[in-house]
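A protein chain is absent from this complex, but the other protein chains hold their places.
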Amino acid sequence: MTNLLYDDDEEALRASVRALLAAHAPVSGTLARVDGDEPYDRGLWARLAGQLGAAGLAVPERHGGAGAGFREVAVVLEELGRAVAPVPYLGSAGVATRALLRCGDAELLGQLAVGRRAAALAVSVAAGPDAPPHAVVVADGPVLSGTVTGVADALPVDLLLVPADDGLYAVEADGPGVRMTPVVSLDGTRTLADIVFTGVPGRRIAAGEAATRAVTDALVAGAALLASEQVGVAQWCLDTTVEHVRLRRQFGRPIGSFQAVKHRLADVWVEISEARAVARHAADRLAVDHPDTALAASLAQAHCAAVAVRAAEACVQLHGGIGFTWEHPAHLYLKRAKSGAVAFGTADRHRAVLARLADLPGPPPGA
Amino acid sequence: MTNLLYDDDEEALRASVRALLAAHAPVSGTLARVDGDEPYDRGLWARLAGQLGAAGLAVPERHGGAGAGFREVAVVLEELGRAVAPVPYLGSAGVATRALLRCGDAELLGQLAVGRRAAALAVSVAAGPDAPPHAVVVADGPVLSGTVTGVADALPVDLLLVPADDGLYAVEADGPGVRMTPVVSLDGTRTLADIVFTGVPGRRIAAGEAATRAVTDALVAGAALLASEQVGVAQWCLDTTVEHVRLRRQFGRPIGSFQAVKHRLADVWVEISEARAVARHAADRLAVDHPDTALAASLAQAHCAAVAVRAAEACVQLHGGIGFTWEHPAHLYLKRAKSGAVAFGTADRHRAVLARLADLPGPPPGA
Amino acid sequence: MPDHTADGLRDLVAAFLSHHDPGGERTSFLRARFDAGLAWVNFPVGLGGLDAPRHLQSVVDEAFARAGAPDNRPRRNSIGLGMAAPTLLRHGTPAQRQRFLRPLWTGEEIWCQLFSEPDAGSDLAGLNTRAVRDGDDWVVTGQKVWTSMAHRARWAILLARTAPDAPKHRGITYFVCDMTAPGVEVRPLRQLTGEAEFNEVFLSEVRLSDTLRLGAVDDGWRVARTTLMNERVAIGGRPLPREGGMIGVLARVWRERPELRTAGLHAEVLRAWVRAEAARLTALRLRQQLAAGEPGPEGSAVKLSFAGLAQRISGLEVELLGEHGLRHDDWTMRRPEEPDLLGRTATYRYLRARGNSIEGGTSEILRTVIAERVLGLPAEPRVDR
Partner (left out) sequence: MPDHTADGLRDLVAAFLSHHDPGGERTSFLRARFDAGLAWVNFPVGLGGLDAPRHLQSVVDEAFARAGAPDNRPRRNSIGLGMAAPTLLRHGTPAQRQRFLRPLWTGEEIWCQLFSEPDAGSDLAGLNTRAVRDGDDWVVTGQKVWTSMAHRARWAILLARTAPDAPKHRGITYFVCDMTAPGVEVRPLRQLTGEAEFNEVFLSEVRLSDTLRLGAVDDGWRVARTTLMNERVAIGGRPLPREGGMIGVLARVWRERPELRTAGLHAEVLRAWVRAEAARLTALRLRQQLAAGEPGPEGSAVKLSFAGLAQRISGLEVELLGEHGLRHDDWTMRRPEEPDLLGRTATYRYLRARGNSIEGGTSEILRTVIAERVLGLPAEPRVDR
């Protein structure tokens, strides 16, 4: 049966990640970072991978990983979401790792596991398991050409996994013929890039059906794992707002004593409780590669994405004018949450997947 | 331009109807009535028609009516909704009258106008302008046979307007071959009936396209006018709840001083303000037979039906246990409101009409 | 010394069954099961239990169910089992526990709850029913409301005010009320579905022996907290399979009646399905927490969500069914022992579900409880103490 709790090891992992983030990635630093030239925190990434071995949690020990699994990756993501940390963990330790596990590429898995390299799946941020990307990149022998737009967390990585029409390729991100253009993105802590490939040498790591399956399963993993990040984002928003409304006084009372505020935050808490159960379920199914994984992943995105958005919107609203300023970090979470509502497919598209998987078909054609 | 206000004559009409209802149709009486053998209030109907001339408001003076129009009918319906009055006014003075106006049947219009007779369009309560009923009733010469289910307010009337495959027929409700079976209905103040016609003589009042148009326009009128009734239903629910929460004390305070209660009622008030504008717009367009009437009517049902339901649900909830009892009249309004969400087509179907009329088409076929 | 493992308990049940025929007389079988400590395994030895961990209860229940043994019809006596029993265990005297727990568990004696009052509403502690000491007795007068099973109950848990001048939470005493005592009058309370699950209970100078008092005089609010805490746990604790609740009814209609489907309603059905599945997983997680001995506050979340869901799903079902959705089955005044939420019409579900956000703590009260007890937000300024 699905295990929706956190076990002791997972709680210990959470504590380590949280301590690391508190020491090295306070939100104030991230806020300053999005205004600068380098939105990504490469130092934090090195610590996460090196100090905690977090990059290889889902990689088997025989490939140099920790041999834990995606439940543990999900716990790390909760904490990264809570810190809105600018590192390519979801894309590299989650999505790309899942693709490489499917391809069985021991060498790259080993490099990712120890954090020596970070990878991104070169697809649009909006690509979901319902619509794996068309092969906009065309392979001619082992040479790739074409364009992929709106790739999340591609800028800070050195390895791209590129779906092409005859398979999935590994490509050096800074190799010749790869032109990466940053996009002015809603989420400054997880920016997008447009990538043009012009006669780029690549190594094929899967072909045909196996490649398609690797990409689809990687996107399922992304949808499933993003839910845990969203729980973390929502939890920060709730905690921060609770703290604010306990202290902030108006009309001679803490504003947190007003029922309109209390009930809205109670609703946010209820939604987060639900989102946590749904996200744990998705991580658990993914971890054991259960046949229900795709359903659990789509359920997770159909539910958790909106929970994070509503929590972030409540955070801005209940902070009043302060929450609307650039100097308060609430907007980082709002932007991450809203971007998450598009990432790996919108809730609307995941509901359409559920219609298929749960046998709830739409109207007959022509109706 | 559309006039969304009430003019002085309309306010005077409202005052007369309200006074009549207060004197002769208190809610307590209606509550007792739904438990009895005769849910309809024939005495009230006679007064409305005879004393106030309300039955003929939309009938031109040359046919014996008041020569006012559907704006005035809508005002009467607001008050009838507010009293959840068990009279067949919407069906007779609204829907059937509109059909007869389209058919130009002077004799029947004259009878309806003075309240000597009351009529119902013999279609399912759920029939809307998007899906005028199939001709389940088959004419063989001037003799009708067939079945119509779920006809609203058919039990208390003496004239049925029956869509058949070659036209629209007028039929005596108590004539030979008409078998009317009461349905145990959600709304005890506007019950449904199943009607079986077996070789019933009828008089054809419109044929072919004209008949189709008369039925469709009657259903548009129903959708447009029901919105005003819904405003009245919602307004009673709001007023009654406001009164209750001002008096009812808990935790040493009137419960109306708690923000959760205040804000929910403020939202109901906002929604009613909007519903009133939308309902007035629909009545106004209908009154002048404007090309936008169908759009205004579908907008009205897409919006106002849910407003009445939410107001009634808030009324039950904020009355607490009392609102859940049979002895409190709140359930009469809840049942009327929820039935109204199906009558003349659900909001969902009206949104589909709007998609067509406002040029907001769905996904291309096969998408 | 019993073996407190799942296997150990299965062995105990097997041994019990070898001496007691599960097809035999119902009441004697249940009494014997109680006496063997296999009623509530976490209760003390001698009171139906074995002092075993609570999460092993399901092992025992399943073993008996597999053997085709009769159960104690738990839904018929949910107040007794879910609320009175834990309160008796915690606050009762040895004599009280000895007297009440066995017939309560076997279902020979049904219990009801006399807490709610018409004037108090959500403010439970605002109750007006008075109990006045008279020698070894108390004389109780007042009116209670929303009492399910009062017309079947042998006993009730009762709150009454014993110190009218004390602050309202400090002047209440908790009693066991004899429902057969003179002066107890039970009247059905008809609800908007037409039927009467509940009752009004009028108490006119009802004499209760002081031996029926639970806890100290004027300390009843503290005792009641045990009862209310267990109510919330009970609500959150029911496990459901996927599509096990009202959503299953809606999904079935959707699958079986393709002619009713529209693109717009499809979107709403899918949203409801997602919410229902989320609520179900949340309830499951709560159950796993309880089993692991880490009860969380999610019970309130589950009750809030289930209430909202039932209302939303039943409302949607009425609209999906269109004309047919307005057909009701029966308005006759009846006295069901529990609501038949999955068996009757969509109209019945819609109407009955309105009560879900009122009974057992309104949704407004639950949100306040969550805000104050879980999130630690400050209380509102109080004017009533």
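A, B and C are the chain letters, set down in written order, and residue numbers restart from 1 in every chain.
One rule holds in what follows: a residue touches a chain if its C-beta (ideal position, glycine included) is under 8 Å from a C-beta of that chain, and two chains touch if they have at least 3 such contacts.
Bear in mind the structure is a predicted one, so any value in this text is a computation, not a measurement.
Going by the touch rule at the top, give the shown chains the omitted chain contacts.
Within the full complex, the chain left out of view touches A, B, C.
Which one, C:36, C:181 or C:263, makes contact with the chain that was left out?
Of the listed residues, the one touching the omitted chain is C:263.
Looking at A:25, A:233, A:309 or A:358, which makes contact with the chain not pictured?
Spelled out, the listed residue whose C-beta touches the missing chain is A:309.
Using the touch definition up top, pick the residue from B:18, B:262 or B:290 that touches the left-out chain.
The one listed residue touching the chain not shown is B:262.
Considering the whole complex rather than only what is displayed, give the residues of subunit A touching the chain that is not shown.
Residues of subunit A in touch with the missing chain: 35, 124-126, 149-150, 183-188, 192, 248, 250-253, 255, 258, 260-261, 309, 313, 316-317, 320-327, 330-331, 334-335, 338-339, 341-342, 346-349, 351-352, 362.
Considering the whole complex, not just the chains shown, which residues of subunit B touch the missing one?
On the subunit B side, contact with the omitted chain comes from 2-5, 238, 242, 245-246, 253-254, 256-259, 261-263, 265-267, 269-270, 273-278, 280-281, 299, 302-303, 348, 351-352, 354-355, 358-364, 367.
So that we can see where the missing chain sits, which residues of subunit C does it touch?
Interface with the chain not displayed, on the subunit C side: 263-264, 266-268, 270, 380-381, 383.
To be clear about the criterion, only the chains that are shown with their structure count from here on.
Which chain's centre, taken as the mean of its Cα atoms, is farthest from the centre of subunit B?
Checked the centroid distances; the maximum from subunit B is A.
When the centre of a chain is set as the mean of its C-alpha atoms, what distance in Å lies between subunit A and subunit B?
51
Mind pulling the residue numbers of subunit C that touch at least two other chains?
Touching at least two other chains: 262-263, 364, 367-368, 380.
Send over the residues of subunit A in touch with two or more other chains.
Within subunit A, the residues that touch at least two other chains are 258-259, 263.
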